[in-house]
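A quick write-up on the structure given underneath.
The complex appears here without one of its protein chains, the remainder shown in place.
For subunit A:
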């Protein structure tokens, strides 16, 4: 499984780079973040298709319903590695209670996950960033936000609506504000299959 191992490694490297860029002086660079997410997405796609192929091989093709990414929720790969993935959700950040934020923490291992998970790739947007009270990014922090498999679906819809209207509201503020005020580019990604999205929240 050379290809999938390589893909997994590249995904891991990309994610750690994305994390590291948050601490960069001068703020996150949009161009770099975009390129990182593109590489991560292609690696993820390749990894997923490699996993699917392997799964098909193992289970046999005769009775297998085609495994579509949307239907599987939080499955693990046959290789035995279990990595949980955070799902998107609306949840007020403890540090910034004023506005709801979409927070998509990474999986606790820095490794990217397998493809057969129902997740979305988008980057959460924090409208008000309270740097002082923010806890440092750490695996433990993410694990607290982990949600069970059952709650995956319902969390999506409300979050999408709230987020869109939030974005629109911000756009209006941005356009009318005399001084351009933009959001702190807080970038979190999780992996998804259908997503063609790159970077939000800049």
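Following the convention adopted for this analysis, a contact is a pair of C-beta atoms (placed from the backbone, for glycine too) under 8 Å apart; a residue touches a chain by one contact, two chains touch by 3 or more; residues count from 1.
Note that in this section contacts and distances are computed from a predicted model.
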| item | value |
| --- | --- |
| The complex's invisible chain, by UniProt name, from "Myc-type basic helix-loop-helix (BHLH) domain", "LLGL scribble cell polarity complex component 1", "Trafficking protein particle complex subunit" or "Serine/threonine-protein phosphatase 2A 55 kDa regulatory subunit B" | "Serine/threonine-protein phosphatase 2A 55 kDa regulatory subunit B" |
| Of A:5, A:34 or A:53, the one touching the omitted chain in the full complex | A:34 |
| Sites on subunit A contacted by the missing partner chain, in the whole complex | 6-7, 10, 13, 17, 25-27, 29-32, 34-35, 38-39, 42-43, 46, 122-123, 129, 131, 164, 167, 171, 174, 179-185, 195-202 |
